[in-house]
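Complex shown without one protein chain; remaining protein chains in place.
The block that comes next holds chain A.
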Amino acid sequence: MNASTQNQILTHDDRPAAGGTGTSGAGTQAGRTPFWTAVGLVAGREMKVKMMSKAFVVTTAIMLGLLLLAVLLAPRLGDLFGGGDGDKVAVTAETSQAVGALGDAYDPQTVDSPDAAKEAVRAGDVEAAVIPDDAGPAGIAVIGLDSAPTGLVEALSVSPSVELLDPNAPNPGLQYLIAFGFGIVFFMIAITYGQQIAVSVIEEKQSRVVEILLAAIPAKAMMAGKVIGNSAMALFQVALIAGVLLLGMQVNEAVLPLDGLGAPILWFVLLFAIGFVMIASLYAAAASLVSRQEDIGSTSMPVMMLIMLPYFAVIFFNDNPEALRIMALVPFSAPVATPLRVFLDQGAMWEHLLSLGILIASTALAIWFAAKIYERSILRTGKALKWSEALRAKKD
């Protein structure tokens, strides 16, 4: 080391990792923890802290409980509100057969005359009445109190038969639901876990423990450990959610409506896992810029925007193939857009692979960029730094 060496940068990565000279007596542990061992220890602590946190355990339990309840009860909701015996409908001797043929949904109450039937409706004893009507084309008339009993009218109507020429074409409702479903899962988990990474980075900075940690391991190992630990927890939580959904369906003996969804879901899981690492890194970098939890909003806003804008774009433009093609190439919207395109059978396989490639490349770039920011700002306390300030700063 020359005495004139200017601006010596002493992050751990630049130091020679060769065997130590720790021979001054008691120093028994010469050498420095290998990079990936350090990453593993940091990730392990992140996960352990989360698992032991009451807030995490309780909210997860409540969320899973509600989800299970919703899945179990959803098919039965109709029964709850429909009432067990069906709506009471006043009928005369002439119409009782027509209503009786409708099944359990309606409970015919035979009265003596059309007038008595109207009286019963007025009195609220029945929901509606069906009386003979010689003038009408159907030969019967439906009586309601203040609005047409639509369900009953439809039940009594005669419908033409329908033939579907392309029964497997994507249902626009389902298409919207899938765009929305992928979007919401990505959005919620990215934001929630991104924030948690931010909190954990700032906690170390705020409590100053970071200086002790940096004396032992490189900043990059710290950041990598945090990102990996929290990503693992995010995937774990997603797996729990999926497990509960499947369990609920099993109990209900329902079949997962997976028609054509297998491939999109696989694409989603793959792209989500990669995209999440990208967002987690950016959140870690954003958090390293500030010294107090209150300041995180200012630096994490750009990251939040990067997540939100493509998410809304996918929801709004899910029926616009050209917009989807572009969004599949933008790394922040690719995890939602590409699975949707796969589902809609848009684009060739190479386009999807290109989208995956772009996402991987941007994630690598984001990790590199975040590590730079993190190294340069993690020891700076006080006022929140700007992204540009951190980039201009030299590591010291």
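Annotations for the structure displayed:
Heads up, the rule we're going with is that contacts are C-beta pairs under 8 Å (C-beta built on N, C-alpha and C of every residue); 3 or more make two chains touch, one makes a residue touch a chain; residues count from 1.
Following the convention adopted for this analysis, contacts and distances are computed from a predicted model.
Name of the non-displayed chain as stated in its UniProt record, restricted to "Xanthine dehydrogenase family protein subunit M", "Methylated-DNA--[protein]-cysteine S-methyltransferase", "ABC transmembrane type-1 domain-containing protein" or "ABC transporter ATP-binding protein": "ABC transporter ATP-binding protein". Looking at A:D125, A:E211 or A:D345, the residue that reaches the missing chain in the full complex is A:E211. The residue from A:L41, A:V153, A:V185 or A:I265 that touches the chain not shown here is A:L41. Chain A meets the missing chain through residues 1, 3-10, 12, 15-33, 37-38, 41-42, 45, 49, 203-204, 207-217, 379, 381, 395-396.
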